[in-house]
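What follows is an incomplete set of chains from the complex, kept in their original frame.
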């Protein structure tokens, strides 16, 4: 068994230095690596570039690292719901690159699949196309987009085993699998860490080969951004 | 009388066909799900990674790991599946989703759409909208006919930065149902109950085609 288990989030970030590019899993606050973000805040690494679909909210998720001015640049598809983000962006302290969500996902996927570039229809004819190669396939225009590169990928899974295999739950999967596959060093925190052999090998979402370090996280808050419910006894 | 948001959603629900996979955007489009007839064979996709999305959970049963693209807590129906974002946008780009319903700030009479950015204001990002509009065969825009300043949102050319080019097929507003023919412009199909053709003409800035009697919507 290749050894991947580390004792805690801080050890999992060994080697993460100022100026690095990180991928951080999650969609909104769903499926974010809470323990790793907290450890990164304590660690104090600065001038980070973060590839993450969103930027958290004030006081939670990546919002925590914005407060402490550790992030120099965000590469995201949507960054609402965050006053501190807005302040830093408007003041020019924070650089922001907005890209279509599917392109973000596919650029992560390409990195983990050894595909340096690919073509997508998203953004043709818009600002997003500026400076990009446009090419016709069967008469339809597409943009060439490149694989991302990330020094670290920080992801969160539901279950993991000592071999680094990961399983996600519900829509907390989102960007985590592709980012896990894309990181030069991939660190996974999981709600439940089990010995190798306890997970069904058919049910693995991310094979252990992609995961370099793994640990069981603690104290998950799992905040809900938009709590929407219907009253009890409402029929489906 | 102009439709309210639920009226717009109810009218769009009439566009659904059995066997379709449908992606509903944030805002009015989300309401469309409330007007699907019981037992109607349709599945909702949310681009953050679910097919077979169900209604909001019963109070107390919210699951932080189960949300839609609007970050609202949801439920899943029997036959649902979860998947990663690359697979999700893969199925969108590969045109497996038959209908996308989106909100918009502006729509042009050639089918261009602008719904993500207002110069000078804080930009929140395009999310998945650019992927959706670039890929969907069938896009219906749900929006008010005019903006808060009373200006038409149906234009000859969008003034705001575009989300997609020549992609919108139909627009349902509080006043009307309009089809887009990129050559000819907005074709008026239906009026909201009690709304006159003249009012629609007055409030549409883009090219508008009115042919014969324009029926009222049947809701």
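Note that the chains take the letters A and B in the order they are written out, and that residue 1 is the start of every chain.
By our rule, contacts are C-beta pairs under 8 Å (C-beta built on N, C-alpha and C of every residue); 3 or more make two chains touch, one makes a residue touch a chain.
Just so it is clear, the structure is predicted and the values come from calculations on it, not from any experiment.
Novice: Beyond the single copies shown, what is the real count of each chain in the complex as a whole?
Specialist: Stoichiometry for the full complex in this file: A x2, B x2.
By our rule, only the chains that are shown with their structure count from here on.
Novice: Measuring from the mean C-alpha position of chain A to the mean C-alpha position of chain B, what distance in angstrom results?
Specialist: The answer is 28 Å.
Novice: Going by the contact rule set out above, which residues of chain A touch chain B in the complex?
Specialist: Counting only chain A, the residues touching chain B are 27-31, 53, 76-80, 86, 89-90, 98-106, 108-109, 120-128, 158, 168-178, 205, 222-234, 236.
Novice: Mind pulling up the chain B residues that touch chain A in the complex?
Specialist: 46-50, 54-74, 76-77, 82-86, 88-90, 92-93, 112, 117, 122-131, 134-135, 161-166
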